[in-house]
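Sharing a structure with you now.
Up next, chain A:
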Amino acid sequence: MKIGAVTPLLAGTVGIALASCGSSPSGGPSGSPDPFNGSITVFAASSLTSAFNTAEKGLELDHPGFTAQYSYGSSQALVTELVSGAPADVMVTANTSTMQQLVAKGLVDTPQALCRNELEIIVAPGNPKNIKTLADLATPGLAVVLAAPGVPVGDYAAKALAAASIKLTPKSLQLDDALMVEQVESGNADAALVFVTDVVAAGSKVVGIPIPDAQNVIGTYEIAVLKTSTNMAAARAFVTSALSGAVQTQLLADGFLKAS
Partner candidate 1 sequence: MTLVARVRTRLGSLGLECDLSVESNVTVAVLGPNGAGKTTLLRVVAGLVPLDEGRIEIDGTVFEDTPTRTWLTPEARRVGFVFQDHGLFPHLTVLDNVAFGLRARGVDRTTANARAKEWLERVDLAGYAASRPAALSGGQSQRAALARVLVTDPRALLLDEPLAAVDASGRLELRRTLRDHLSTFTGLRLIVTHDPLEAASLADRVVVLEDGRVTQEGLFGEVSSRPRSAWIARMAGLNLLRGSVSDGGMLLEDGSWVTVATDVRGPALATIQPRAVALYRKAPDGSPRNVLRRSVAGVDPEGDRWRIRLDGPFPLVAEVTPAAAAELRLAEGGEVFAVVKATEIDVYSL
Partner candidate 2 sequence: MTRDVTRRPLIGLMVPAAVAVLFIALPLIGLLVHVDWGNLPSQLVSGNVLTALRLSLECSIIAVAVSLVIGVPLAYLLARASIPGRRVIRGLVTLPLVLPPVVGGIALQTALGRTTPIGTVLDHFGIVLPFSTAGAAIAEAFVGFPFLVITVEAGLRQRDDHFEEVAATLGARPWRRFWRVTLPLAAPSIAAGAALCWARALGEFGATITFAGSFPGTTETLPVAAYTSFEGSGQIGMAITLSLLLLAISVLVLVVLRDRWLGALR
């Protein structure tokens, strides 16, 4: 995408954002139609499930006549679907490399950093195996599960372990964060490396062991509007809310870090 084309688009987006900033819940200043109208489809990395679903309720209350359908999955799988022509309006990935694939194919407007997430170790309540640090994960005999390469949280985990020179042979390379939490919760896995937000979502079912910033990897989520969107106005409004509106508030409440 040429820089020249980006500017008007950014300007337009900012414009709408400013317009809706000071507006009443039911829409823009009297006279201009509420962009939050009709329905849109949002493809989002599965770690966003809880936050987006909660935020959606608020959005629909504030903007009757608007509804967003969410399709959650692994960032890579969603990108593959979009490349194959699946219809959607907004895409949110858990890392930048998968979003890049869409950019390279010219399928999206310029992506923006939505929020960030960092890793945390999860263990069963009571921490029976007494895991305190990242290095403890390499203890022989421990059943640790990681996410598979290509899955954002899996890549981040691999990066963190490599940076700390920890050689870890996991018992399994999963594709689904929720499944990893379930395996720790049920006691079949002793520990897993997941996102902080996964720990928040799991509540008291698991215990999170924070990783010091020096060892932690912080991943950036990106959001973009698809050029093939059939409801541009609503798509852009959603992106705005996600970047700085009600949706962003929900993301932060759920444990995501600000984009910068």
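Some notes on this structure:
Everything that follows uses one rule, which is that a residue touches a chain if its C-beta (ideal position, glycine included) is under 8 Å from a C-beta of that chain, and two chains touch if they have at least 3 such contacts; residues count from 1.
The set was built so that all candidates are chains of the complex that A comes from, given by their letters.
This one's a predicted model, so the numbers in the text were calculated from it and none came from an experiment.
The listed chains 1 or 2 are all part of this complex, yet only 2 touches chain A. Taken together, the chain A residues at the contact with candidate 2 in this complex read 73-74, 76-77, 79-80, 98, 101, 143, 145, 147-151, 154, 170-175, 179, 182-183, 186-189.
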